[in-house]
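Every protein chain of the complex appears in place save one, which is left out.
On to subunit A.
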Amino acid sequence: MRHTLDTRVSPYAYVAPFFLLFGAFGLFPLFYTAWVSLHEWTLLDEEQTFIGLKNYETLLADGYFWNATFNTLSIGVLSTVPQLVLSIWLAHLLNRRLRFQTLFRISLLLPNVTSVVAVVVIFSQLFGRDFGLINWMLSLVGVGQIDWAAGTATSHIALSVMIMWRWTGYNALIFLAAMQAVPRELYEAATLDGASGATQLRRITIPMIRPTIIFVVIVSTIGAMQVIAEPMLFGTSSGGGGGLVSGGPDRQFQTLALYVYEQAFTVFDFGYASAASWVMFLIVVLVAGVNFLLSRRVKGGLL
């Protein structure tokens, strides 16, 4: 007879490291941030006074906070939606017998392993107003010079392209892994029935990889809600001016995470920044939840 204690306890021991780390670096900061957010708490003052929900009151009336929320959602939609469509399509293309299969798959992952700094610096040059490659190509088809960083919509597009560049291939690989688990017989039967490639994608592949789609949607949404490095670096390398953390002089591309960073690490108002990051956390949970419910409803023609 085996030790019942062993069989009962050891599973918990195996998972304990995760929960210990999560407690120390996840849960504790979460609650401590909530505590800080109830105080007038700046880096430079020795004393912190309890002020209840006052930070939240100020925050909800703060136009810059809502501006950042709008920018985050806008960049989120602009980057996530095309990215998912594109990555499913790429995965579909790779999910067949190809020469140099491994080469293609690895090259999908390359943009993701590039440093985000390098990506933003290079894309800022591509999106340059005076000597940028994209404006030059557009001028060939008669489109005038676009000041990408200056406009609200144009800067969101530029940032979305950078985000898509990094994450499309990564998501495509996840989709590809899921697609390879779809039984071949379904496709064979469909081919016999005369279904085209596109119909097979729509009617077989997508319904079969639904759990993966839900997973990717949730993870991409959360990632998109927390974008900070791209707008921060775009601000300094685009020549449009504005402070390091303001996301352009009109805050036209300041995201929520960047706003939190501004309040915490340039204004040094930790109380207010904590309140902002708590509201941001709630927004992320809310948006991720909505997307979860929406993507669960994804159905193909199979069902």
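Throughout what follows, a residue touches a chain if its C-beta (ideal position, glycine included) is under 8 Å from a C-beta of that chain, and two chains touch if they have at least 3 such contacts; residues count from 1.
We adopt the following convention: contacts and distances are computed from a predicted model.
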Self-check item: Complex member absent from the view - protein name from UniProt, among "Cytochrome bd-I ubiquinol oxidase subunit 2 apoprotein", "ABC transporter substrate-binding protein", "Protein translocase subunit SecD" or "Protein-export membrane protein SecF"
Solution: "ABC transporter substrate-binding protein"
Quiz item: For the chain left off this view, which of A:Gly128, A:Pro231 or A:Gly271 is in contact with it?
Solution: A:Gly128
Quiz prompt | Residue in contact with the excluded chain [from A:Ser79, A:Thr212 or A:Ser238] | solution = A:Ser238
Quiz item: Hey, which subunit A residues sit against the chain that's not shown?
Solution: 22, 25-26, 29-30, 33, 43-44, 121, 124-125, 128-131, 147, 150, 215, 218-219, 222-223, 225-226, 228, 236-244, 246, 248-250, 252, 257, 260-261, 264-268, 274, 277-278, 280-281, 284-285, 288-289, 292
